[in-house]
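Omission of a single protein chain aside, the complex is shown with its protein chains in their original locations.
Order of writing sets the labels: A, B and C. Residues in every chain begin at 1.
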Amino acid sequence: MTHIRSMIDTYPKDLGDLELTKLAQCISACFECAQTCTACADACLAEDMVADLAKCIRTNLDCADICAATGNVLSRRTGFDPNVTRALLEACRAACKSCGDECEQHAGMHDHCQVCAEACRRCEKACADLMTSLA
Amino acid sequence: MTHIRSMIDTYPKDLGDLELTKLAQCISACFECAQTCTACADACLAEDMVADLAKCIRTNLDCADICAATGNVLSRRTGFDPNVTRALLEACRAACKSCGDECEQHAGMHDHCQVCAEACRRCEKACADLMTSLA
Amino acid sequence: MTHIRSMIDTYPKDLGDLELTKLAQCISACFECAQTCTACADACLAEDMVADLAKCIRTNLDCADICAATGNVLSRRTGFDPNVTRALLEACRAACKSCGDECEQHAGMHDHCQVCAEACRRCEKACADLMTSLA
Partner (left out) sequence: MTHIRSMIDTYPKDLGDLELTKLAQCISACFECAQTCTACADACLAEDMVADLAKCIRTNLDCADICAATGNVLSRRTGFDPNVTRALLEACRAACKSCGDECEQHAGMHDHCQVCAEACRRCEKACADLMTSLA
């Protein structure tokens, strides 16, 4: 996460009164969750019981797309739009909750779903925390 | 848009009672808007007055990321989650409204902003229409 | 594809001696292929025999990611870098060939793989054509 914080700290203009630690944590959680969901979808594909994991794979793929978009939007400070940011954080929180719930159901059987559920929970919480600070 | 509809029509399972024409139109509008916003950000970068277009470029980049993620999520039918879909459509509608409003301000001066504002309005409306059909 | 051409035609600076029709066709083919591959991965997930389609799904997901990145890069004209563009077109051509080969093997059994194989072949050819014009 060092580079995320370095890029925030070298931004040339005023960053407003956003809580920068929460911002950096949320960006980090979004990209961590995106990568983990992409890898979890792939690990599910390699399971013998893949037919039982179709919904899990789909939820992983959605969560990866939404977390990556959210991480990108949060990485931009110029011309910040709180309405778009808030709506996207809400969508990201919903996707992480949905994927965390799904992966948790398989966490006892598949270690990759356990790791993924934890990344989803962290990102769900980071989005909720940042939304509070935006309000 | 032919290929979007072909992929919907060859999906192997029941698609539920979703309005498939609205779905296909929204997927098409999302990817059209994503590409147009990516190109509009680049065209703004090439303008002599780029310093006045910084907010427009940022809004374009956000809109492109959110529309692409929304187009991907809508392209999946397996294990459909109406909560995640609805929250993402709301974020996409907000991003398209924000970008359409911004580009419209420069539409008289920059033809690419005129084309982009139209793509944003189409996508904003397509998201709103699909949300109604999801309710 | 109208909007792709409109954005090329409203670009404010000189576009060099690139063949613009080939460029527009390649951008269009990239986004068409990305969407089709995303939908094909999802349709494969919904097949009863999904266990036999794991490699197809993975190839779809890679092809979607690479085509989307290529479509974005080709949509930018400012500060054009022929080396990066050529290397990416080569990667995109390889991904489309790999995915077209894979989907063709299932095209007789799964209509979505037939549609997807066609989108991959169009994009493979469009990348090859544009590379010739870059040389």
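Assume a residue touches a chain if its C-beta (ideal position, glycine included) is under 8 Å from a C-beta of that chain, and two chains touch if they have at least 3 such contacts.
As the structure is a prediction and not an experimental result, all values here were calculated from the model.
Listed by residue number, the positions of chain B touching the unshown chain are 41-42, 45-46, 48, 50-51, 54, 57-58, 61. Touching residues on chain A toward the chain that is not drawn are 3-4, 6-8, 10-13, 27, 31-32, 35-36, 38-40, 42-43, 45-47, 64, 68, 71-72, 75-78, 110-112, 114-116, 119. Chain C residues in contact with the hidden partner, per the touch definition given at the top, are 54-59, 61-62, 65-66, 68-69, 72-73, 76, 78-79, 81, 83-84, 87-88, 90-91, 94-95, 98.
Note that only the chains that are shown with their structure count from here on.
Counting the residue numbers used at the interface between chain A and chain C, over half appear in both copies, so the two copies meet with largely the same residues. Chain centre most remote from that of chain C: A (centre = mean of CA atoms).
Of all the chains shown, the one with its CA centroid nearest the global CA centroid is B.
Spacing of chain A relative to chain B, judged by their CA centroids, is 21 angstrom. Put simply, the C-alpha centre of chain A and that of chain C have 27 angstrom between them. Under the contact definition stated at the top, the residues of chain A that touch 2 or more other chains are 54, 57-58, 61.
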